[in-house]
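A short write-up of the structure that comes next.
So, chain A:
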Amino acid sequence: MAVLPETVSADTADAADVATTASTPVPGVPIVRITALRKSYGTNEVLKGIDLDVMRGEVIALIGKSGSGKSTLLRCINGLEQFQDGSLRVADKPLLHDSAMAMRALRQQVGMIFQGFNLFPHLSVGRNVMLAPTLVKKRSDQDAAEQARTLLARVGLAEKFDAMPDQLSGGQQQRVAIARALAMEPQVLLCDEITSALDPELVGEVLRVVESLAEEGMTLLMVTHEMSFARKVADRVIFMHQGRVHEIGPPAEIFGAPRTPELRQFLKSLDE
Partner candidate 1 sequence: MIEFDFGAVLAEWPLLLRGLAWTVGLTVIAVPLGLAIATLGAWTRACGPAWARRLVGVYVELLRNTPFIVQLFFVFFGLPSLGVKLSPTSASLIAMTLNLGAYGTEILRAGIQAAPKGQWEAAQSLALGPTQVFTRVILPPAFKRVWPAMTSQIVIVMLGSAVCGQISTEELSYAANLIQSRNFRAFEAFIVATLIYLALSVLVRRLLLWAGPRWFFGGAPAPTRPPLWRRLAGTGTGSRP
Partner candidate 2 sequence: MIEFTLWDILRNLALALRWTVALSLIAFIGGGLVGGTLLCLRIGLGRKTQRLIGAYVALFQGTPLLMQLFLAYFGLALLGIEVSAWTAASLALTLYTSAYLVEIWRGCVEAVPRGQWEAARSLAMSFGEQLRHVILPQAARLAIAPTVGFLVQVIKGTALASVIGFVELTKAGGMIANASFKPFLVFGCVALFYFALCFPVSLAAQHLERKQHGRAA
């Protein structure tokens, strides 16, 4: 299991420091621990008690019909959504919605890639990747630029450092988004349907990058419709149904031997 390098900030107590002290790995403790999580939008309960432990280096695929709560669960983990009941611990620290500092520390541990890429259109590709490290981790421009170049090379876009996002294809933009998230050196990456908005021929380039991240030992939680990818790369697959974890297990089991009728129905609908 690869352990990602930690940054040491020269400033006194700020979000970067808080994150550093929290990221010392403790063997055996799950990196994400979700207990009895409940979330409602008004009167509509979308998460009805989720229990989940994610170990460091695991790749988890979340599948299910739309409305089953998969994206909501993911967004709870980095605090974009607030939950009403239960507990959520990341790197053994509880999620504190009220503390802006705690949330910033959390988000240095947990990165997110969005379906819509959400690159910053007014900044070049390189600056997109550099922005957060310079502001949050207080890296110098030079160091951040160097890191950005390395990461862009890693996702196969070294030559696009000075390009603007609107000059890139969807697949390229998404790969930049991955580099941007990696620049913060997170311990967990959340991927929210990151290929759903891409033309089919561009999906592969993005999935290849994700696969290489998995091979290096990054902890990944992916909401995805790419079943063949999930089968190949995931350690565990979670099938969500109506706000609950309906079935959970290794891909061979989930795809090969579905136990419940709902999962069977779902898998059948994918073939149609």
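With respect to how the candidates were assembled, all candidates are chains of the complex that A comes from, given by their letters.
Worth pointing out:
One rule holds in what follows: a contact is a pair of C-beta atoms (placed from the backbone, for glycine too) under 8 Å apart; a residue touches a chain by one contact, two chains touch by 3 or more; residues count from 1.
Just so you know, these numbers come straight off a predicted model, no measurement behind them.
When the candidates 1 or 2 are screened for touch with chain A in this complex, the one that qualifies is 2.
Listed in rising order, the residues of chain A touching candidate 2 in the complex are 15, 19, 78-80, 100, 104-108, 111-112, 114, 116, 118-122, 131-132, 135-136, 177, 180-181, 184.
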